[in-house]
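Provided herewith is a single structure, encoded as structure tokens, for subsequent inquiry.
Note that one protein chain is taken out, while the other chains of the complex remain in position.
We just call them A and B in the order they show up, numbering each chain from 1.
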Amino acid sequence: MEQFLQLLPQCLLDGLTLGVVYAIVALGYTMVYGVLELINFAHSEIFMVGAFAGTEVLLYLQTYGYLTGIPAPVALVLALIVAMFLSGGMGVLMERIAYRPLRNAPRLVPLISAIGVSFFLQDAVRLVEGLWKNAFYLTAPSIFPTSIQISANLRLPVKSMVVMFSAVVMMLGLHMFVTRTKWGKAIRAVAQDRDTSALMSINVDRVISLTFFIGAALGGAAGTLFACQYSLISPYVGFILGIKAFTAAVLGGIGSIPGAMAGGILLGVLESLGAASLGIATNGAMGAEYKDVFAFVILIAVLILKPSGLFGEETGEKV
Amino acid sequence: MLKNSLLGQIDKKYLLLLGWTMIIGVSILFYLFPQSGLFFLLFLCSLLVLYYLPVNNALRYLAAAIILVGIMPLVGMQNTYYFDVITQVGIYASLAIGLNIVVGFAGLLNFGYVAFYAFGAYLYAIFASSQAANFIPAAVAHFPLSGHWFWVFLALSAVLTAGLGLLLGFPVLRLRGDYLAIVTLGFAEIIRIVFNNLDKPINITNGPKGISPIQPPELFGMVLNQPIHFYFIVLVILVLTIIIASRLDSSRIGRCWAAIREDELAARSMGVPVVRMKLLAFAIGASFAGVMGVIFAAKQTFVDPSSFGFMESIGILSMVIVGGMGNIAGVIIGAVGVVMLQLNILKEFSEYLGQLAAQGILNIPSQVDPAKYEKLIYGLILILACIYRPQGLMPASRSLPAWLKKKGKDQITNGIQEDKTDVT
Partner (left out) sequence: MLRGKSKVLVTVLLLVFVASVLGGCSSKPKTATDNAANVIKIASVTPLSGSQAALGENIKLGAQMAFDERKAEIEKLGFSLQFAPQDDQADPKVGVAVAQKLVADKDVLAVDGHFNSGVAIPSSEIYAKDNLVMVSPANTAIGITDRKLPSVNRICARDDVQGPLGADFAAQDLKAKKIFVVHDKTTYGQAIADEVKARAPKVGMEVVGYEGITAGESDFSAVLNKVAVVKPDVLYFGGIYPEGSLIIKQMKDKGITAKFIGPDGMDDPEEVKIAGQAVIGTFYTSPAADISRTPKGKAWVDSFKAKFGKEPSNWSAYGYDAMNVIIEGLKKAIETNGGKKPTRQQVSEAVRAVKGLEGITSTISFDEKGDNKGAKLYVAEFKEAKYPPTVVKEVNAGEFVK
């Protein structure tokens, strides 16, 4: 038990850092689900594209010696902007090509299409990186290498703070956009009832494209932050994270933006705590390798007890 | 249908002539050139042609029997590779049919089908190798069990995996479509991770190191470990699977499932026992996977958790969807397509390109070698299939092809069904 208490503060911190990354990616899933009722499996690949884009920008700056010249936050913002635009654009493209023709198809079909896009992007990025750089494991330069030792058990790396700060800024930004602007209102309207929104002269297609753009841009930003935090990226980095982030979105109630944020952070913390405590709790029988199981079990439990997720709304079935 | 089409203008006799020529011709060519990947593909196509040929059933079954029981083994003896491929195709076809029952017939999204497959495989693997000796003392039984137990395990696995399906289905079946998908996905991942880690405190699955060697099946003292044996085992099971699935489809249970799939609330109002039917679908689908798992373990003689990941589930699901949800022949085609793509087509293509490169005609950098980008092409095919033919290659219809239909009974449902599933 004492060991657990010693672990606790650092675990919470690491869980939070991981959690906010999950949260931003989860936002993408939840927004798309809100307007289209579609699980966008390819979102994890958008995240990966964003990671690659951001890393390439940083590497570019590094090769040309700019990295030492400009302050680190500026480099990060630059990488973020490029990544967000690239991923956002890709999201819109994806919607146009792979999802719009399937608006009226039975549920499963756009899902499979999304999976197809996901596979395609994974290998496409591998192809591009292979041709361009002759390697597809990329290492992002470390632009925030220092950390602060707060106490014997708590060490706060600067990059974690940067990641958390950027994530919070983005989440707040999204929240303000969705609640205070006209386009945000349009998105909420389409998410609630597509046909009536169309009747209210909202250009549904444009709103959906915008939703995809924002969701994908957020995913791309998360990717760049991920690259900053963990440095090593590969075309397969989106896969596991995507499943987790999606689990987070469902946990918080899919379709609900605050739900996605809460779900992401909760999942990150739970995973971290689970990994640390499982070994101690079961006396070595189960260790950190069960942390994914831990997360999924929680998900299943929540869904069985409260099927619409933590923050989701109970939508009754219309007869 | 044939009447008002271009091809319908052609006399039925010519169609038959064309079809039979192709079937017989390809079979002969395949026998003469057992190394050719091309003829293998054509061979499979000829089976498809046979399916559609407007002849009576007895002749059709006879021809199929000759092809599958006669020609294929003859070719296979010369080239065991194709035996292996077609056995894999058979395994996946059965799996796809099983998943089709859950997804296609009953309309339940199941993203974790591979968990049942893994369960069946490990069930046999643990007891048919020395693994079980780790936790069952020698006084009770001697492991590995002899190959004669294989047949027992086929049945045992069907029952136990069905039980697992019930266990999973019970808490989650009241969830809405997408949530169900995620929960089943989570469940499959849980099973995989558990299998990957169940080597302490008691070593049940030997973790990521896998279990090997696994006893091959035995029949009357003869050890069945050659590819030809597995081919026949899989063939028999596949035929049984098809029969069971189509019987279910045209039975009252199948109609209940169709009702649930189309509109659950209406079905419930009509008195369909929804929960029971859903559970039944889950359990039956699971049992198919369990049986195939046992066969897989026996054939590979080695199982480890890496064969049962999320990708497998998606693979089987895509076979069902691209092939045609709810249509048994469709999912078989889907299975053929996906397995061939993964094992055969791209490799042949890139070898072909490699040969061109060796002859100096074309020079492709190692980075763009097509065999490496199978996922890319697979993804592209999925997207295209979904956009251009979302109802699948062979759309589900309650109307079975003419030769399977019972006169009169299913006529009424035809029209309604075709309306609903025709998305284009």
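The rule is short, and it goes like this: a residue touches a chain if its C-beta (ideal position, glycine included) is under 8 Å from a C-beta of that chain, and two chains touch if they have at least 3 such contacts.
What you see is a predicted model, and the numbers here were worked out from it, not measured in a lab.
Engineer: Of the residues B:W20, B:Y52, B:W151 or B:F170, I need the one that contacts the missing chain.
Structural biologist: Checking each option in B:W20, B:Y52, B:W151 or B:F170, the one touching the absent chain turns out to be B:Y52.
Engineer: Identify the residue among A:A135, A:V169 or A:A281 that touches the chain left out of the display.
Structural biologist: A:A135
Engineer: For chain A, which positions touch the chain that isn't shown here?
Structural biologist: These residues touch the chain not displayed: 3, 6-7, 10-11, 14, 17-18, 123, 126, 134-137, 139, 142, 147, 149, 153, 155, 157, 226, 230-232, 234, 236-237, 239-240, 271-272, 274-276, 279, 284, 287-289, 291-292.
Engineer: Tell me where the left-out chain touches chain B, residue by residue.
Structural biologist: 1-2, 4-8, 15, 18-19, 22, 35-36, 38-39, 41-42, 45, 48-49, 52, 79-85, 88, 196-197, 207-210, 212-213, 227, 300-302, 304, 306-307, 342-343, 347, 351-352, 355-356, 358-359, 366, 369, 371-375, 394, 401
To be clear about the criterion, only the chains that are shown with their structure count from here on.
Engineer: Return the distance between the CA-based centres of chain A and chain B, expressed in whole Å.
Structural biologist: Once rounded, the distance between the two centres reads 34 Å.
Engineer: Sort out for me which residues of chain B touch chain A in the complex.
Structural biologist: 103, 109, 171-172, 174-179, 181-183, 185-187, 189-190, 193-194, 196-197, 200-201, 265, 310, 314, 317-318, 321-322, 325, 365, 367-368, 372-376, 378-383, 385-387, 390, 423
Engineer: Note which residues of chain A are touching chain B in the complex, please.
Structural biologist: 33, 37, 39, 97-98, 101-102, 104-113, 115-124, 126-127, 130-131, 134, 243, 246-247, 250, 254, 284-286, 289-290, 292-293, 296-297, 299-300, 303-304, 307, 317, 319
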